[in-house]
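Only a single protein chain was left out; the remaining protein chains are all shown in position.
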Amino acid sequence: MTDTIGVGLIGTGYMGKCHALAWTSVKPIFGTGPRPRLVQLAEANIELANQRAEEFGFAQATANWRDLIANPEVEVVSVTTPNAFHADMAVAALEAGKHVWCEKPMAVGFSEAQRMEAVARKSGKVAILGYNYIQNPLVRQIGELIAAGAIGEVNHVRVEMDEDFMADPKAQFYWKSEASSGYGALDDFAVHPLSLLQRLFGNPTRVFAHQSKPYLDRPTAEGGKRAVETFDIASVLFDIGSISGVLTVNRSAWGRKGRIALQIFGSAGSIVYDQERMNELQLYRASGPAAVQGYQTILSAPAHKPYDRFIPAPGHGIGFNDLKAIECHELLRTIGGEKGRVIDFTAGLEIERTVHAMAQSHAEQRWIEPKRAGH
Amino acid sequence: MTDTIGVGLIGTGYMGKCHALAWTSVKPIFGTGPRPRLVQLAEANIELANQRAEEFGFAQATANWRDLIANPEVEVVSVTTPNAFHADMAVAALEAGKHVWCEKPMAVGFSEAQRMEAVARKSGKVAILGYNYIQNPLVRQIGELIAAGAIGEVNHVRVEMDEDFMADPKAQFYWKSEASSGYGALDDFAVHPLSLLQRLFGNPTRVFAHQSKPYLDRPTAEGGKRAVETFDIASVLFDIGSISGVLTVNRSAWGRKGRIALQIFGSAGSIVYDQERMNELQLYRASGPAAVQGYQTILSAPAHKPYDRFIPAPGHGIGFNDLKAIECHELLRTIGGEKGRVIDFTAGLEIERTVHAMAQSHAEQRWIEPKRAGH
Amino acid sequence: MTDTIGVGLIGTGYMGKCHALAWTSVKPIFGTGPRPRLVQLAEANIELANQRAEEFGFAQATANWRDLIANPEVEVVSVTTPNAFHADMAVAALEAGKHVWCEKPMAVGFSEAQRMEAVARKSGKVAILGYNYIQNPLVRQIGELIAAGAIGEVNHVRVEMDEDFMADPKAQFYWKSEASSGYGALDDFAVHPLSLLQRLFGNPTRVFAHQSKPYLDRPTAEGGKRAVETFDIASVLFDIGSISGVLTVNRSAWGRKGRIALQIFGSAGSIVYDQERMNELQLYRASGPAAVQGYQTILSAPAHKPYDRFIPAPGHGIGFNDLKAIECHELLRTIGGEKGRVIDFTAGLEIERTVHAMAQSHAEQRWIEPKRAGH
Partner (left out) sequence: MTDTIGVGLIGTGYMGKCHALAWTSVKPIFGTGPRPRLVQLAEANIELANQRAEEFGFAQATANWRDLIANPEVEVVSVTTPNAFHADMAVAALEAGKHVWCEKPMAVGFSEAQRMEAVARKSGKVAILGYNYIQNPLVRQIGELIAAGAIGEVNHVRVEMDEDFMADPKAQFYWKSEASSGYGALDDFAVHPLSLLQRLFGNPTRVFAHQSKPYLDRPTAEGGKRAVETFDIASVLFDIGSISGVLTVNRSAWGRKGRIALQIFGSAGSIVYDQERMNELQLYRASGPAAVQGYQTILSAPAHKPYDRFIPAPGHGIGFNDLKAIECHELLRTIGGEKGRVIDFTAGLEIERTVHAMAQSHAEQRWIEPKRAGH
């Protein structure tokens, strides 16, 4: 008889739907592991909850997420609500003995993130964050190339993350420009490049950050103007041990839609990657005659595991949602006792620590060395 | 109560899995339409059938595809077996009153394809072919741009389809080099570009084709050599009314992995597309000052329906498998009485007719005008 | 004392200026060979001739090109006038004992080209055509890669040449749409790809061509319309021995500005090149692990001779005019008795022969095998 696992889903927006699709397709894609049972789904109101349950194929719906956590059939909980709710929901789920799959960033404040991490560590349950970009088979390939010495010893890294959803100065002021929402691009975006850096090289050992505002104010619904309190742009110098680096993020970058651009320089080559062309990898190796040296454009292929679980032919391309299915599979492997490729709450807390160190650096205009946990 | 539809799946290889994933995710992705019930799955032997049923979530498994067709719970049948089986399975399913979703090409011989089309037409059921590349939201966008006159009147088209799975001359002779498998690249590949041409411009009115063999023989398992009987390369001149065009296909094209490259020239602009970068479209419009003219690289975005059903943010990228989910949705819409974006057996027969006309042109070294059906 | 060579230039338009720049810079660029003395320049009227002589640094000017050819100080003559004048000027110059550097195409009619070739052969002088694209260091590199077996045995080639100077249907009818100007894209453009093919693989052994008109008529100055007599588009299937190929040319291709795109497929790899990115070469070699295979983008560099004579650093880029300087250097080497990389009148005649065979194929709708000279 098939092994199964009971799933609860809180939130059904952008990421909620992404989780639902992952839970639905993970078993046919990978062929192994338990079959997810879609037990219960929670939304802000019962009408929407019912509608989404029908669409996503969940058996039950509720407008009270605590009911979902109390549901004994639910074994793992997807938390995909706005950031402000992450801590309470994740903590409640863990304390109820559920595994947790929480979207990033962990929480709005650092102390909340610390609380989540402490509870997770004590719980003995699996608690991971939805850093899906590390799941791209080509990002995994980058890691393997570096580990295999394909570009020698890495000495310099640049990473950029840019989109343009805040680029229009005529767009009305909304909550993302309020200080209560966080720093701005730093917590909205920087966590993603940091997840890639952490996976590939480790956490920054020191940071120097500068945040800026492309627009000092934005129009209000009432026809006036309101001062912008968050920073849509952040530029950060950092070191990871002997690797020097630059991280820049901009959520007002007209023309950029999903850019996460990596440039990794080593003593024997370099690697370039951009999430907007997520099925391509650029590899330069300093060997052979000068006349035939140049970046190789490697298309994603079955050789880049687990692309082969999606498509047996190379160059056909996986999509953004497929990354979440891989993440789901890694979560299930971790729950099953294997060492999955995940960013758990302990690793995730270090990302949060870096972000807050960056904000501190901006405020104090000096290099900050994040104090890493020693467990 | 939710509307449902009973699904049978014959074949669980490359395309079989692709269908299974589409049937599984179509409802959560689109939110509307009947919920597929995964009733029964057929494979060559019962062990594999059982395993796949467990993986894909089908309730029953069988080693006899006729059982599946006889199953009254099955309302629609996915046919994803090798080409030689398509005709018998599709015909049997249609005659049993099922809708049919059959992979391309329709059949090995043209008369088989004609039989399928005739049965489908008579059946009153929906019978479509799996030409998934037309489902790319950007291909749909190309059609809308042309219809809106964005590039004026189209006068010239070039299309290439290239992969390299037959490129290695040292790879052993196998069935794809036998004449019994068909012409070669012409039926393996040309049907895909033809599906795009049909959707965008209509069917070729005349063709002149030349096929060629990159390797005259291939090694055998026994250490000898065997003459290659099929053509891995085909180059075709064609007209579609007043549009002139070139179609080239090559399954021995080292370096190409999933290339389907379109170049469309019109009186007011041009469009360039390559499936290897399936989330990008190049659009040139001959307007405005010369100093700022150039191809625009348009990234797939929610504005390109139904990308928005997968991801609400632009530039994040859908994947190859997502095209099959869109195709599944269009099939369900068609079954539901709407005018779905599908290539039914009647339209598909015209693609087959073109392919056979190409082969005839090669044999007779003259222009051939395919005799189109008039119904 | 420095060796010198006396130069005469007929025509000072697009190509005339390009020749003048080449004659001026060839010595400082290459450092070797005779120093060109800019003796005399001919233009349609003496005012323009005088002005250009002053600009280009020629000592004398004339409105009678026969004076220039009679000038004993002139040792080599650049012929850069409209095509209709090439034959008379080149023949006169050769008969006067001058070397000739004539722009392509050779002549409007094939018999004229034959006359030029016969005179050149008899003259014992150097007579070459201005096929500058073969001079790109990266095109030379392509030849070396193929010769070295980097992509194995070539079996298929595609080449496209596209620009958009005839793309506007509202542009007034002018001489390029008159039959007296030639076939259209076939002689305007096809000669360039043919020069590349000749240099890399030899001359086509058979051709099948189809020409088409994007616009059947064009507006006249008087406000009426006039039927277009030439073909702005041509598509050609060809063989060069066992290599199959496709050549397409379009001078009404909106968005294309200087595209000459080559795709060369071999048994061990492939090469892709586009003149619009003339400092880049794509090389795919089918070796090594599948996970790290992909096209290499090779930037032009000192290793690609004679790029090093222009710039000692890689990746800085040479330009279109630099190709003419290289051609000039190869001409001077040939005059000096070395085996320069040039297309002489005998080789050029074979290009003309191919073009006329293509036009014949279009007219007769059958494969044509050009009858190659045997000397």
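Order as written gives the chain letters A, B and C; numbering starts at 1 within each chain.
The rule is short, and it goes like this: a contact is a pair of C-beta atoms (placed from the backbone, for glycine too) under 8 Å apart; a residue touches a chain by one contact, two chains touch by 3 or more.
It should be emphasised that the depicted structure is a prediction, and the values quoted were computed from it without experimental measurement.
Asks: Can you list the shown chains that the omitted chain is in contact with?
Replies: A, B, C
Asks: Where the complex has a chain not shown, which of B:S25, B:Q141, B:S181 or B:S235 is the residue touching it?
Replies: The single option touching the absent chain is B:Q141.
Asks: Based on the whole complex, identify which of C:G149, C:G241 or C:G319 touches the chain you can't see.
Replies: Per the contact definition at the top, the residue touching the missing chain is C:G319.
Asks: Of the residues A:R66, A:H210, A:R226 or A:R372, I need the one that contacts the missing chain.
Replies: Considering the complete complex, A:H210 is the one touching the chain left out.
Asks: Tell me, which residues in chain C touch the chain that this view leaves out?
Replies: Counting over the whole complex, chain C touches the hidden chain at residues 2, 14, 17-18, 20-21, 24-25, 27-29, 31, 35, 54-57, 163, 165, 256-259, 275-280, 299, 301, 310-322.
Asks: Which chain B residues touch the hidden chain?
Replies: Counting only chain B, the missing chain is touched by 141, 144-145, 150, 281, 283, 289-299, 301-304, 314.
Asks: Write the list of chain A residues that the hidden chain touches.
Replies: Residues of chain A in contact with the hidden chain: 151-152, 155-156, 158, 160, 164, 167-169, 208, 210, 212, 214-215, 233, 235, 237, 239, 244-246, 248, 250, 252-256, 265-270, 272, 284, 286, 294-295, 365-367.
Here, only the chains that are shown with their structure count from here on.
Asks: Based on the touch definition given at the start, go ahead and assign the chain network to line, ring, star, complete or other.
Replies: Topology of the interface graph: complete, with all chain pairs in contact.
Asks: Whose C-alpha centre lies nearest the centre of all protein C-alpha atoms?
Replies: If we average C-alpha coordinates per chain, B lands closest to the whole-structure average.
Asks: Taking all residue numbers at the chain B to chain C contact, is the shared part over half or under half, that is, same or different?
Replies: Both copies touch with mostly the same residues.
Asks: What's the distance between the Cα centroids of chain A and chain B, rounded to whole Å?
Replies: 34
Asks: Could you give the separation in Å between the centres of chain A and chain C, each centre being the mean of its C-alpha atoms?
Replies: Those two chain centres are 54 Å apart.
Asks: Could you put a whole-Å number on the gap between the CA centroids of chain B and chain C?
Replies: 41
Asks: Any chance you could list the residues of chain C touching two or more other chains?
Replies: Correct list: 294-295.
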